[in-house]
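One structure coming up, written as structure tokens, with questions to follow.
Missing here: one protein chain of the complex. Every other protein chain is in place.
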Amino acid sequence: MTPAYPALGPQTLEQLRYVSTATVSTQLFKLGLRNMFMPGLRPLAPTLRMVGEARTLRYAPAREDLATFEAISRPDYPQRAAIEGIRRGQVLVVDCRGVESAAAAGEIYMSRLKILGAAGCVIDGSIRDFPAVQKLGLPVYARSPAAPPHPAAHLAVDMDVPIGCAEVLVMPGDIIVGDGEGVVCIPRHLADQVAQNGLEMEELETFVLEKIQAGARVPGTYPPDEATKLEYEAWRKARR
Amino acid sequence: MTPAYPALGPQTLEQLRYVSTATVSTQLFKLGLRNMFMPGLRPLAPTLRMVGEARTLRYAPAREDLATFEAISRPDYPQRAAIEGIRRGQVLVVDCRGVESAAAAGEIYMSRLKILGAAGCVIDGSIRDFPAVQKLGLPVYARSPAAPPHPAAHLAVDMDVPIGCAEVLVMPGDIIVGDGEGVVCIPRHLADQVAQNGLEMEELETFVLEKIQAGARVPGTYPPDEATKLEYEAWRKARR
Amino acid sequence: MTPAYPALGPQTLEQLRYVSTATVSTQLFKLGLRNMFMPGLRPLAPTLRMVGEARTLRYAPAREDLATFEAISRPDYPQRAAIEGIRRGQVLVVDCRGVESAAAAGEIYMSRLKILGAAGCVIDGSIRDFPAVQKLGLPVYARSPAAPPHPAAHLAVDMDVPIGCAEVLVMPGDIIVGDGEGVVCIPRHLADQVAQNGLEMEELETFVLEKIQAGARVPGTYPPDEATKLEYEAWRKARR
Amino acid sequence: MTPAYPALGPQTLEQLRYVSTATVSTQLFKLGLRNMFMPGLRPLAPTLRMVGEARTLRYAPAREDLATFEAISRPDYPQRAAIEGIRRGQVLVVDCRGVESAAAAGEIYMSRLKILGAAGCVIDGSIRDFPAVQKLGLPVYARSPAAPPHPAAHLAVDMDVPIGCAEVLVMPGDIIVGDGEGVVCIPRHLADQVAQNGLEMEELETFVLEKIQAGARVPGTYPPDEATKLEYEAWRKARR
Amino acid sequence: MTPAYPALGPQTLEQLRYVSTATVSTQLFKLGLRNMFMPGLRPLAPTLRMVGEARTLRYAPAREDLATFEAISRPDYPQRAAIEGIRRGQVLVVDCRGVESAAAAGEIYMSRLKILGAAGCVIDGSIRDFPAVQKLGLPVYARSPAAPPHPAAHLAVDMDVPIGCAEVLVMPGDIIVGDGEGVVCIPRHLADQVAQNGLEMEELETFVLEKIQAGARVPGTYPPDEATKLEYEAWRKARR
Partner (left out) sequence: MTPAYPALGPQTLEQLRYVSTATVSTQLFKLGLRNMFMPGLRPLAPTLRMVGEARTLRYAPAREDLATFEAISRPDYPQRAAIEGIRRGQVLVVDCRGVESAAAAGEIYMSRLKILGAAGCVIDGSIRDFPAVQKLGLPVYARSPAAPPHPAAHLAVDMDVPIGCAEVLVMPGDIIVGDGEGVVCIPRHLADQVAQNGLEMEELETFVLEKIQAGARVPGTYPPDEATKLEYEAWRKARR
């Protein structure tokens, strides 16, 4: 059974599709959250964007007596339960403790996620079948390629619990946003606000960038002073 | 309520008091377990030995909206629940993801553990009030001193679950052994065997060391060839 | 000429002599400052305490054409200018970028600091003549011993400027506090408040620790509930 | 003179051209070898595959009195002896201790390897002329680009000896396999078995992937249960 | 006001456009400078080349009381002063202490640099709006993408001072050269010599590479013996 999360604003997820991780990070910084971006995770498909609710999977270190191929083949093994439990639009976030010596998963499991309609997968570790997963059409973020199977370094122990991912706390139900830059986590209770303000900031930055490209000086333009703000309001209205 | 673990041999814990972490590690290596020692954790009281069943506490990364002093003061907060739930002879093992920028706990909580009869505490991170804890008489292992309170880096999220500690998997109920060298985890189902064989190996190494100190060459002595083994058997009988 | 800093409360420095770096860190955390402790720096003399105003020295990486023994012998070389410019009660804080392959300074310069009445020296790097400096009676904090002279890795380029030390921003005039745990930096404008509140917290923690050692449970005692607070007030009065 | 290695099965090298490093790693894991993949080494030409016998070259750290341009120009200098000694189909594996501050070699030496028919080159360090080597048509794996010449960090001291490469033991004559994911080393005595079993596993995974892409659930499909195995056998026969 | 630097030879900057960072590094090594390449910095636009005089910007670690959006919006804030102060042909080099958890700057500031005619930007840290900056047509070098705004990790404190960048000392006015391999710093007083000798070495290596590609053995060819040198002189003359 999959968890139900408190409701989001009806447009929040859709709005976040138009907000970059840079803008999301600025909005979170303004709300007092400084470490929600996941450094070191790179997009396997940098042109795709990702927005979705977090489901979590926790790996602990492998141990030779427990991380056996027999053990990981059981149907209730958390790795496969987490994969099969994904619902349309969700993002599977995997805590691998930053360990890159073995993969968290590979092409077969990523293909299953795609078929199930997952919004993406975020791995604080490595992925195997890297070149194939790059072409899969699913937004996947990981540290690096690694060929060894996961029980060489990992044992799945839990799902749908709070985890760390690249030293960012991810609670099940948080909103995960990814683009060509990387991944950021938005605490669920802040998602409506971040989406709304982020969309406005994107528009302002479009205006600012146009001015800069036309030769405007940074002071006065970014951040905008009163004159620039008025100019922006006019530009904005004209645009609609 | 605290968990009940499958029974150990009646002498196992007592025997392990006489087996070094070096010998335990060799025994585990012979059983195919290569990574049960926790590198980087140092004893605050190097002359104390520690043997006990593992209880576990899991920290995830802190987040400004959740890791507040109000939140961590709630009675059911896993950190305080884990401390208060310790039973005589148990070792509290804390997963701090190796993060050293804030402490997992300090003198007050370590004192409470001692009063409760804990066998020790193992922290994959830092401890505060370091000089005071060094003198407490409780075996504590950690990476380093760190003054900041735990919500500067950590949020306690779980207890009595499998955790990683210095990239070693620790299952609740595993047997934790510590000495002046560091800490090693023995999977519970192997503890009887490791204790028995470890004790024998300690005796053999005492004999070998005497011979080496008397000028014996390494080849033939360590590991012992047939002649040395016979000599050892004689020495062993004479000793009893 | 040495800088003059805005005035502190008349008792602030004296009060801070009785406040641990753990308590200072908690007070700063409550004021919204999460990263003022300097992880990785260890006391060469763990029993000494240190309180003083920061003077700063900035090293950049060495370069074979500039970091020569000739260049570093000039009287205006920032390293020696910073050493000679120290006034009684000040702490010299040295930005070595965390580099440990060569020393920032050694026994001769530390001896000069002591003669000049420096309160201590904090080095985000290494120190040479380590065993001698340990016995000098000056609070010195560094990452590790390193025998090579500083131009093997460093070139002093600036003094009395903002620096990073163990990824903590130190402004000249900030208050630096050290004990057996390590070093914490207090922004000058917060020092009075931290000293006052810190002293009160030390007293409360003394009371709490007594209770814990007498067998009190953590919940209700730490942090104190209303009953414990009343008890504390009584204890406090009785003590005076 | 180049070494002669014990014979391989006649099809082993050819078979391994169709086995991914992920599959090789799984086969080695099943044989009890957990650390044969080289984390951190990336392909300069990700679309090329590499299979060949290992020849080894060992670098030690540079020292100003020995790592001079004069010394490294001598014909018997191990770096150039190793390059010139390569035979068709071999892979040169270079132990750079993971050091990335200078290159192990550059375009000229990689071009020579290509002319000599080398199967590839694996460097536990950096390469210079990175953009040119990317286009060379030779499978090269390294940690990163680095412009400085090798004596800035390395001194070649030995060839055709056991080395570590990305913390993997490589014995001369081992079989090195590379693809877009990275590099794995197969102990020579296991190569026939890994090639045979690996090829079969590739076929099974092709079948499994087709099923997953057609919507099959993970449990029962991967790893395959009895029903899936029967289905696979039918699919396999039909395919031939 | 921008600094004036001692004059370079009239052709130096132009010549350096044809000299790779590999060749520059070799020339510097021959002059006794071993660490002028900046390991870990990668080109966002690997096909562009960069040559220019260094201007510097120094970031210190952020602190919650100082690194506020208000503070960084002041016109004299060193970050914006450094951006606006750039003159045609200069390279802005930014000391971020290697920290990758927040960006040094993003698309807007990089666009302003481009409009101002900057030769490029070198960041010992991260950049945001990474995908957009990759397409900007400005040579930019950084460690990684990072979405968070700079005050999440940095506070700009100084400009036009000596800095460390990837543990390389950069003095204002030094010559910075970049290509698809990375970035190297040439001390200004050596730039004429490095440009002249570098250009000659490029020509020699072109000749050597042709010979190697035609099947020449490494010994005698590279480095060239007397016969090869004569042959080279003939080739060189014929070419003109």
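As written, the chains take the letters A, B, C, D and E, and residue 1 is the first residue of each chain.
We adopt the following convention: contacts are C-beta pairs under 8 Å (C-beta built on N, C-alpha and C of every residue); 3 or more make two chains touch, one makes a residue touch a chain.
These numbers come from a predicted model, not from an experiment.
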Among the chains present in the display, which ones are touched by the chain that isn't there?
B, C, D
Considering the complete complex, of C:F29, C:Y59, C:F130 or C:F207, the missing chain is touched by C:F130
Absent chain, residues of subunit B that touch it
20-22, 24-26, 29-30, 34-37, 39-40, 42, 46, 179-182, 184, 205, 208-209, 212-213, 215, 217-219, 222-223
Subunit D residues touching the chain left out here are 32-36, 60-66, 97, 99, 155, 157-158, 161-164, 167-169, 171, 187, 189-190
Since one chain has been left out of the picture, which residues of subunit C touch it in the full complex?
69, 73, 75, 80, 83-84, 100-103, 106-109, 111-112, 115, 126, 128-131, 144-149, 151-152
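The criterion applied here is as follows: only the chains that are shown with their structure count from here on.
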Please identify the chain lying most centrally, where each chain is represented by the average of its Cα atoms.
A
Where the CA atoms of subunit C average out and where those of subunit E average out, how many Å apart are those spots?
36
Taking each chain's centre as the mean of its CA atoms, how far is subunit B from subunit E in angstrom?
50
For subunit A, residue numbers touching 2 or more other chains are 34-36
